[in-house]
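Below you will find the structure I want to go over with you.
Left out: one protein chain. Kept in place: all the others.
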Amino acid sequence: METIITFTEAPIVIPPLNLPSREIGASLEFLGIVRELEKDSVLKGLNYEAYESMARRVLTRHFEELGSRHPCEQVLFIHRLGWVPVGEASLFVRVLSSHRQEAFLFLDALITRLKTDVPIWKSATAGP
Amino acid sequence: METIITFTEAPIVIPPLNLPSREIGASLEFLGIVRELEKDSVLKGLNYEAYESMARRVLTRHFEELGSRHPCEQVLFIHRLGWVPVGEASLFVRVLSSHRQEAFLFLDALITRLKTDVPIWKSATAGP
Amino acid sequence: MTITILAFAQARSLFGFSTTTVSCDAADTPRTVVLRLVPTAELTALRAALDCEYVSWDSPLGDAKELAILPPVSGG
Partner (left out) sequence: MTITILAFAQARSLFGFSTTTVSCDAADTPRTVVLRLVPTAELTALRAALDCEYVSWDSPLGDAKELAILPPVSGG
């Protein structure tokens, strides 16, 4: 499984789809977008920070564990850091697999783990 | 819920993301891609046909039913018809919602229903 | 009255037409209309639709204008 992890302070640009083989049957993409309302307060955006070296290591381990349960061919993970205004993406994940079920299970579980186990934090306190 | 259904004989062009509100937190996209190996035979592509007027009606009903269970803000559905070579997309679906779980449940169930209940057919018999 | 019959995918090769129009009565059903046209037709694996709605093979045609013969679907 090919995996690419990117952290960027710039707006996320979705990479062109590049199929690693003629056996890819499913491409599943998730964009996490900053919303205006979070826990009843009106936001202009969120500030993201990561412990990047550790986040890469933890993510890589989750990719491997999830990939052994739900075989996929490629995972592209991009997390934006710094200030992200409402309406812009903080997260992009693309999963390529032969069959859609693997991509769905992989991606859903990955985002759950991201939100509980990967050292990345958002805060509503600091503006741009 | 805004819904758009498109059938096209041309290669699928993914429409730019257009957020209908500042409350969209999740965009989930699925591309179904024609694979070279299907049931052990090597393909150059697949030929798709639809009973389009009925497919629109059946899809619209499934959108409504699924939307009442898993509220989403927008569904964009594009199915290619005619000859689709290996490595190109036959299907694109984008679902926008406030929270990711609704988009995942909606999209997963929609594709299952598409494959069992919507009058669209593929065949490996006719080349380009 | 007349009804237009549409045959899709494998049904097109099985029946030898993609569209045809036949005479019928409101009391006819998809089954009676299709069997009149192709007496040896095997309908078990096929579904019928009247005016874009799935129906049983034994539903009366009523005032439907279009009868579709649908093999198992395989979109996506």
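Note that the chains are named A, B and C in the order they appear, and that numbering of residues resets to 1 at the start of each chain.
One rule holds for everything that comes next: a contact is a pair of C-beta atoms (placed from the backbone, for glycine too) under 8 Å apart; a residue touches a chain by one contact, two chains touch by 3 or more.
Everything numeric in this text was worked out from a predicted model, so none of it was measured.
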(message) One chain isn't displayed here. Which of the visible ones does it touch?
(response) A
(request) With the missing chain put back, which residues of chain A would touch it? List them for me. (result) 32, 48-51, 53-55, 57-58, 79, 90-91, 111, 114-123
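Operating definition for what follows: only the chains that are shown with their structure count from here on.
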(request) Averaged over CA atoms, how far is the centre of chain A from the centre of chain C? Could you give it in whole Å? (result) 48
(message) I'd like the Å distance between the centres of chain B and chain C, where a centre is the mean of that chain's Cα atoms.
(response) 26
(request) Can you tell me which residues of chain C touch two or more of the remaining chains? (result) none
(request) Identify all positions of chain B at which a residue touches two or more other chains, and write them in rising order. (result) 32, 111
